[in-house]
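Here's a structure for you.
Every protein chain of the complex appears in place save one, which is left out.
The chains carry the letters A and B, assigned in the order they are written, with residues numbered from 1 in each.
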Amino acid sequence: MRKILAASLLGLSLSAAGLANAEPVKVGMITTLSGGGAGLGIDARDGFMLALKNAGATDIEVVTEDDAQKPELAVQIADKMIQSDKVDILTGIIWSNLAMAVVPNAVAQGKFYLSVNAGPSALAGEKCNQNYFNVAYQNDNFHEAMGQYANKDYKKTFIMAPNYPAGTDALTGFKRYYKGELAGEVYTKVGQTDYAAEIAQIRASGADSVFIFLPGGMGIAFTKQYAQSGVGIPLLGPGFSFSQDVLAAIGDAALGVKNSASWAKDLDNEANKKFVETFQAEYGRLPSVYAAQAYDTGNLIVSAAAKASVKDADAFRAALKEAKFDSVRGKFKFNTNNHPIQDLYVREVVKEGDVLTNKIIGTSFTDHEDAYAKDCKM
Amino acid sequence: MSTALIIEQLLNGLQFGVMLFLMAAGLTLIFGVMGLINLAHGSLYMIGAFACAVVAAATGSFWLGLAASLVAAAAAGALVELAVIRRLYDRDHLDQVLATFALILIFSEGARWVFGSFPLYLDIPPVLQGAVSLLGGAHYQLYRLAIIGVGIVVAAGLYLLISRTRLGMRIRAGQSDREMIAALGVDIGTLYTVVFALGAALAGLAGALVGALQSVQVGMGEPVLILAFVVIVIGGIGSVKGALVGAILVGVVDTLGRFLLPKLFAIFLGPAEGATTGAAVASMLIYIVMALILAFRPKGLFAANT
Partner (left out) sequence: MTAGAMNRETLFNTVLAVLLLVLPLAAVAIGEPFYVTLATRMAILALAAVGLNLALGLGGLVSFGHAAFFGIGGYVAGIFASHAFNQEPMLFGFEGSDQMPVIWLSAMLVSALVAVPIGAISLRTSGVYFIMITLAFAQMIYYFAISWPAYGGEDGLSILTRNAFPGLNTAQPISFFLICYGLLMAGLLLFWFVRNSRFGAALQAARQNEARVAAVGIAPFRIRLAAFAMSAAITGVAGALFADLNRFASPSMLSWQMSGELIVLIVLGGTARLFGPVAGAILFVLFEFALGGLTERWQLFLGLILLGVVLFARGGLIGLFAGKARHG
C-alpha cells in the first residue's frame, strides 16, 4: 500500500515537473545538529527536507549527519558519504570554516556541492569550481547591503565584528559600499559574550549608527546588553544576528533593529507563502533565513533532477546552472561563479502578536553580484 | 579618552571580575576541601541560567527565576556529588579531569535534549533597568552595579561563613587536614555534599545573573569555566581570597586590554591593522599574565596548602 502511494506521489511530482527522469539522486547532508550552533543546522535540515516533501520528490534520498561544528568531523563524514554511501551531491554545511575544509575536496572528487549557507570569498573567487554552487549568498553580500543602506541615513557609523576571517570580511563588505565616516572599528574576541567595554566605547565615540556582525550567542548577548545600556544609537546588522532562530532569545531588545537579508517571511510570492505556511504547519515555528536558503537548495535539486540524470555530470550541472525553480526569494539566478545574483532587502524587527519577526522595509540592491566573480576562471 | 570612559571601563572590569569570582569561589572551595578538580562546574553555571530562564518565563518573575537557579544548581550539584563525584575523591587528577569532562558532554547534550537547540530568553528585572550617573559624568548600567553588589555580598558572606560558623570551621579543617576531621567525628560525606552544593549554587547564581545579560544556551559554561580556572590558578588553588583577587585582576586586565591594546597598536600599525592585531593580543592577554605570574609564583598569589 505504502509503495503504491509513494509511486503515485512520484508520478505526480514528475508530471508536475514536466520532464520525467527516473534516475534516483542521493544527497549527503552534513550539518550542525549538536552543540551551541545546532539551531542553524536544524533549521537548514528542516527547510531542505520540507522542500523535498512539498515537491513529493521520493526519488531523492537524503543521508544526514551531524558535524558538531568541527571541521575534522565534517571532512570525515564527507569522505564517508562519498566513499561509502556513494552520494551524488553534498550539502548542508552552515559554517565557512567547515565549508573550506570540505568543499575543495568534495568537488575535486567530482561530486556536486550545493551550499545552503556558507559562502567564503575564496570559493567565490580564485578557488571557484564548476561543481560548487552556492544557493545562499557570498559571505560579504548581507554586509554590503547594509553598507549601502546606511548611506541613506547615516554619516558616522561605529562598526564591530569578531576577530576572525568572517568578521574582517564582514567589515570589509560593509566598507565596500558605505561612504560615510567610521566612528570606530573594533574587533572582538571570538565567542565573547560580554560587551560592556565595547558599548562604553560606542557611547563615547559620537557615532550616529552602529553596525555589528556577531553571529549566534555573541549577537544575542550584544543586542540585549546594548538595549539595556540605553545608548540608543540605531543598530544595524546583517540578517544572521536577527534571524528568526535567535529573535526569541533576544526579546524586545531587538525591536526596531534594521538588518539585511536576501529573504523575509513577508516576501510576496507564491513559493514563499507556501514555504512559510507549510514550515509552520510541519514544525510549529517560523522559518529562518537558513531554512529558506535550504528550502531553495532542495527545490533546485528537484528541478535539476527532473531535467537531467545526476550520473551525467555535464547535463546535471547545466540543469543546476539554469536554476529553473520557484525561489522563495522571488527571482534567483546564478552568476558566472555559480553564486547567486539576487535582490537584497533591509528588514526591521517587529512584533506580530507575541512573536518577534522581520518585516521588509526596503530594497538595498537589485540583482546584486558578489565582488569576487571576476576572479573566478571557469 | 575621557575620565568618564575610563571609570566606566574600570567598573566593567570589576563587574566581569565579580562574575568570575562567583564561578571561581565554588571551584576553589571544592578543590580546597575535597582536592577535586571539577571541569563540570561550567555545566552548573549553565543549569542555573536555564533554570532561571525557564522559571522566569513561566512565572514572569526574574526573582523567582533567580531563586530557582540557586535551587536547581545546588540540587544538580548535590546529585552529581552523590552519584559520581564521591567516587573520585581518592582518584588522581587524571581520572577527575576525565570523569568531569564526561559530565560536560552529558550535561550539554542533556540540556539540549530537554530545552531544545535554540537559545532561551531571559531579561533583567524591570527595577534594575536603566543606568545611573556617577562621578565625572560617567553612566553606568544599574544591573551591572547590582552584580558588583551581589559579588561583594557573596564575598563577605563566604568570609563570614568560613571564619565564623561551624560549617566554616569544618571547611577550614578539611582544607588543612582531611583525615583529621574524619577522626573528629564529623560526617565527612555530608560535609562534602554540602560544600559541593554550595559551590554549585554560586555557579548557578552566576549563570542566572549573567544569562540575563548574555544568551542562555548550551555550551555557555565552558568559556567561563576556563577563565575561572585561570582565576583560581592565579589566586592560588584553594584560597577564596586568592579567587577574589585573581578574579578582579583577570576582569580588569581583560577589559582594559580589549579597550586599550587596539588603540595602542593603531598608533604603530594604522586603525584597521591595529584593531585586529590589538584584538588578537588582547585575547591572549590574560593567559600571558597567568604564565608570568606562575613563572614567578608557581603556586599562585595566595597559595593555600595543596
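Keep in mind that, in the parts below, contacts are C-beta pairs under 8 Å (C-beta built on N, C-alpha and C of every residue); 3 or more make two chains touch, one makes a residue touch a chain.
Quick caveat, the model's predicted, so the values are computed rather than measured.
Enquirer: From the list A:Phe48, A:Tyr113, A:Phe142 or A:Tyr164, pick the residue that touches the absent chain.
Expert: Result: among the candidates, A:Tyr164 touches the missing chain.
Enquirer: Could you please point out the chain B residues that touch the chain left off the display?
Expert: 31, 37, 84, 87-88, 91, 93-95, 97-99, 101-106, 108-110, 112-113, 222, 226, 229-230, 232-233, 237, 276, 279-280, 283-284, 287-288, 290-291, 294-295, 298-300, 306
Enquirer: Can you list where chain A touches the absent chain?
Expert: Per the touch rule, chain A residues meeting the hidden chain are 33-35, 65-66, 68, 70-73, 75-77, 79-80, 82-84, 96-97, 100-101, 104-105, 120, 122, 163-166, 168, 187, 189-190.
Assume only the chains that are shown with their structure count from here on.
Enquirer: How many angstrom lie between the CA centroids of chain A and chain B, rounded to a whole number?
Expert: 36
Enquirer: Provide the residue numbers of chain A that touch chain B in the complex, in ascending order.
Expert: 33-36, 38-39, 42, 163, 168, 182, 185-191, 193-194, 196-198, 200-201, 203-204, 217, 220-221, 224-225, 228-230, 245-246, 248-253
Enquirer: Quick one: which bits of chain B touch chain A in the complex? Just the residue numbers, please.
Expert: 1-2, 4-5, 8-9, 12-13, 15-16, 108-109, 112, 117-121, 123-124, 129-131, 139, 141, 143-144, 210, 212-220, 223, 255, 258-259, 262, 271-272, 275-276, 278-280, 282-283
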